[in-house]
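Left out: one protein chain. Kept in place: all the others.
Now for chain A:
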Amino acid sequence: MLTATEISRIEHELQQVPVKKAAVIEALKIVQEQRRWVSDENVEDIATLLDMSADEVDSVATFYNLIFRRPVGRHVILLCDSISCWVMGYEGLRSKLMELLQVKYGQTTQDGRFTLLPNACLGCCDRAPALMVDNDLYRDLKVDEIESILMKYE
């Protein structure tokens, strides 16, 4: 069940678009903002609101990299693995993160604190290597800074 807040926010988005379907990405974003990921049940509820089939909603949800269809941790780490970060040696950060968190890409730490994901170019190539934790961008990173960055997130 979507909450009253989610429904009213989605209905607000519906007023901005000429056809209901056009609000589906906004609806997915709204649901994920509240719950951190989008469940099968959420997909069905969004479909009902927008007069779409659940499969149609899911085809959109699964297309985009940053709509999560599986549970994620309280914080999501997005490590840039694109060309400038690769040239500047992002793999050291990757190893350190995997070692500290004891996870591989796509996995969540046992305490549910972090999910680690690779991400395409974050658009700060002059200050590579880079990563994001939730909405926070970190640049010019060195391996020995990783631990103190992680400590900021509960």
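As a working rule, a residue touches a chain if its C-beta (ideal position, glycine included) is under 8 Å from a C-beta of that chain, and two chains touch if they have at least 3 such contacts; residues count from 1.
Keep in mind that, in the parts below, contacts and distances are computed from a predicted model.
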Chain not present in the shown complex, as UniProt names it (candidates "NADH-quinone oxidoreductase subunit F", "ABC transporter permease", "Xanthine dehydrogenase YagR molybdenum-binding subunit" or "Two-component system, chemotaxis family, response regulator CheY"): "NADH-quinone oxidoreductase subunit F"
Identified contact with the non-displayed chain, of A:2, A:93 or A:128: A:128
Residue of A:67, A:100 or A:149 touching the missing chain in the full complex: A:67
Missing-partner contacts on chain A, residue numbers: 16-19, 21-26, 28-29, 59-60, 63-67, 78, 81-84, 86-89, 91, 119-128, 132, 135, 137
